[in-house]
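Removed: one protein chain of the complex. Kept in place: all other protein chains.
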Amino acid sequence: MDIEKIRKDFPVLSRMVRDRPLVYLDNAATTQKPAAVIEAITGLYRNYNANVHRGVYLLAEECTQAYEDSREAVRRFINAGSTEEIVFTRNATEALNLIAYTWAEANLRAGDEIVVTIMEHHSNYVPWFRLARRKGAVIRIVPARKDGELDMDAYRSLLSSRTKLVGIAHMSNVFGTINPVKEMIALAHRQGAAVVVDGAQSAPHIRIDMQDLDCDFFALSGHKMLGPTGIGVLYAKSSYFKSMEPFLSGGEMILRVTLDDIVYNDLPWKFEAGTPNYEGAIGLKAAIEYLEALGMDTIEAYERELTTYALEKMRTVPDIFVYGPSDPSKKCGIVAFNIRGVHSHDIGTILDSEGIAIRAGHHCAQPLMIDCGVSAMARASFYFYNTRQEIDMLVKALNKAKGMFGHVA
Amino acid sequence: MDIEKIRKDFPVLSRMVRDRPLVYLDNAATTQKPAAVIEAITGLYRNYNANVHRGVYLLAEECTQAYEDSREAVRRFINAGSTEEIVFTRNATEALNLIAYTWAEANLRAGDEIVVTIMEHHSNYVPWFRLARRKGAVIRIVPARKDGELDMDAYRSLLSSRTKLVGIAHMSNVFGTINPVKEMIALAHRQGAAVVVDGAQSAPHIRIDMQDLDCDFFALSGHKMLGPTGIGVLYAKSSYFKSMEPFLSGGEMILRVTLDDIVYNDLPWKFEAGTPNYEGAIGLKAAIEYLEALGMDTIEAYERELTTYALEKMRTVPDIFVYGPSDPSKKCGIVAFNIRGVHSHDIGTILDSEGIAIRAGHHCAQPLMIDCGVSAMARASFYFYNTRQEIDMLVKALNKAKGMFGHVA
Amino acid sequence: MSLEELFKEIIIEHYQHPKNHGHLDHPDAKSEGSNPLCGDELQMEIAFEGDRIKDVMFSGNGCSISQSAASLMTEAIKGKAVGDARRIMEEYKHMLQGSTYNADMLGDLEALSDVKKFPARVKCASLSMAVLDQALQQKK
Partner (left out) sequence: MSLEELFKEIIIEHYQHPKNHGHLDHPDAKSEGSNPLCGDELQMEIAFEGDRIKDVMFSGNGCSISQSAASLMTEAIKGKAVGDARRIMEEYKHMLQGSTYNADMLGDLEALSDVKKFPARVKCASLSMAVLDQALQQKK
């Protein structure tokens, strides 16, 4: 990978921040966009914008084709069996809520159990928490081991015939841990449970294969993988989608409305009410094509190398504590840490003054914060356009932060 | 208004379609975008893209500011009392469904009545239809008179103390009728009913004033008013928003999550789960600024003139039947019609071959189609960038269509 | 893209004066379908005699393409053995998809061959075939 060439594809990376070149290390929150994605959006609005699925004129045909081509691009990217299984949503969060409001709402009963991991982002926790409250269902939490990996023995013993739903972050947005979802899915299926994989962090960084994983639901967010905001994807096995009531209702998702009756549209449109964010879908297609051109395996290998380097260098900062797996082969692209005596929010401000963007806070993963006994962490997260030099700058700035607050006894 | 100058602001309007200049008359489906909106989007992605609300670095501050400034722009545009009352959604459809899943879900009981008009778009009908089925509530339909206006006597007599919810299209997407919502709201409030105004068609064309209308909920879609796709707005009086449970759950909409409890975020963020479509919001702000610079009153006056001209000219086409009010002061920007002997779908194709984009079909308003005794209509819908010359071209093409199919006895 | 390719005289003729339009007194099979995009609606009724389609009629309303296709299609299969009707439908499908097809078998139905140049209209031309297929499946 020719990183210097790649970086030129991302206009924002040449921006100066506080008189320094931007060092963007908040990729787990959202990624920057290559020119190809920006141009896909401007190309749409300059040339062929029209509402999809309903027009009998050329622009509408072109726009509908581009929108449905985007669905096919997503299908290919995650190797789903059919475009019937690809529904566009606003983001991963909406995708997860869609499951809660439809399949889970219809299928969970009082006393049923929902198994989720301690590493879940609020978006794969709060919907189940609220559902469980409504239904009288019980949430069971898979704990993490000291080394930042899931406790698989605990997972096995939590599963039972009462388990109706299992929710797993494919990759933790805090620890960076890549969880053994394939094995976890197989174990859950043995108990007859449906499995929801939150792929918001994994889809941008590692190769995703629905047919290999065999999960029942999979959610991702376009903005975390070079795409625009406002577009996400819910994959579900078509057997699930077929059995589910629609979520939102309105235009597009119906075949026929009379005053007495309503016939819903075919899959996947049954789940896409109203004018879809076709701009977002078209932008996401350009993002996927960019990722495919680089190759997901190449991206993963490069990021692993970068993470290895980061872990090594960051450990030299005095009083630093790094969370999550220390074995870089178990994680990818994310390093969460704290420095004794320097609060993560202060680290964030000090780094910002050097043009370095990282995140500080609870990372929408408060259960994990509580589990780690902290209220906040700092987090540097990488993408394939980051470099070793940037990590060197990060480490230098961390040392400066530590220096400003001195050593505490 | 200097239309030639305005047209230059819209790149797509200089496109050739089938070797002819594009004549875009499908504005009720979606509008074209001025360069200012396209540039607001590229400006974001080229300069300051970062996830909102969570960052402690400059890009995130800038992006959060731009996102919240967009909310203020919407507040100003619809004259809401506070930004607490402005929630961003994907589109009008999602906004309407949000009400159905939260306020209406919690407040409607078996036997309660929901009053909607025969002119509703499926998006302001199907959610209530499904809700009514779930709850055992009853839907009551306000009929239209022959002249395409609502039957206000019927409306009055449908309202009663059983009425819990009234849903009204501010402007019909088929007839173009501007309904007397202010009066209707006052009447509904006298019965203690909450009123949902579907402003998807009105917000782009006429001045909107929440404090004057006094409606409880108002929905609009950005893409119908120069904005990008994927962004819509739900306005609700803050007393409603305060009393409502959240809709989607996940990141952003919570203040605190522990394993036992969840504290929701303040208004309006309580209703915005997950990474919002901040790109869409920022694009919508640019759209609103464009509209404000022209002035909504100027836009309305120009479109009324255009509609008057269109009605006059289109009536000269043999065997044409125009639906909706024939008095141009009662409507704005939309002319739905059929030509005896030429199906609307064939009209659409013939016009397309001349570069003219109109819509044919049921316009997501099947109850109204049934009421009019047809399965489809053709519809030309204008925006301020359309011209009299374009209407002349439309009329010429309609005559050609009629000619191709000859006169039928 | 020329409109004359789509709206051939014979298509307009069949649209304005459809053959086999109406209802059978004693249909053995009945089916219906619609194309929600443009509101085309179509019902088919068939009377069988042994293995043959003794009579077939359609009703409904819609655009010139959907209605003329129904008229031409019913003309093409009336009196034919079910197997032969199916073969005609198969060829018709190939034609709409832009594959090679046997023109002899299609006869007047070939008037719809240029519909494939108008992607938005292919659904209109296929509706009668889909509805007919459903009706034929009711024959054991």
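The first chain written gets the first letter, and so on, giving A, B and C; residue counts start at 1 in each chain.
The definition used in the following text is that a contact is a pair of C-beta atoms (placed from the backbone, for glycine too) under 8 Å apart; a residue touches a chain by one contact, two chains touch by 3 or more.
Not measured: the values here are computed from a predicted model.
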{"item": "Displayed partners of the chain not shown (whole complex)", "value": "A, B"}
{"item": "Residue among B:186, B:255 or B:294 touching the omitted chain", "value": "B:255"}
{"item": "Absent-chain contact - pick from A:360, A:380 or A:394", "value": "A:360"}
{"item": "Among B:15, B:33 or B:54, residue touching the chain not depicted", "value": "B:54"}
{"item": "Omitted-chain contact residue, chosen from A:163, A:179, A:344 or A:381", "value": "A:344"}
{"item": "Where the missing chain touches subunit B, by residue", "value": "53-56, 60-61, 254-256, 265"}
{"item": "Touching residues on subunit A - with respect to the absent chain", "value": "18, 341, 343-346, 348-350, 353, 360-362, 369, 374-376, 404-406, 408"}
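Assume only the chains that are shown with their structure count from here on.
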{"item": "More contacts between chains, A-C or B-C", "value": "B-C"}
{"item": "Identity of the chain that, by mean CA position, is farthest from subunit C", "value": "A"}
{"item": "Mean-CA-position distance for subunit B and subunit A (Å)", "value": "31"}
{"item": "Subunit B and subunit C, separation of their C-alpha mean positions in angstrom", "value": "38"}
{"item": "Inter-centroid spacing, subunit C versus subunit A (mean Cα positions, whole Å)", "value": "48"}
{"item": "Subunit A: positions in contact with at least two other chains", "value": "54-56, 60, 254, 256"}
{"item": "Per-residue overlap in subunit C, given as positions that touch at least 2 other chains", "value": "36-38, 120"}
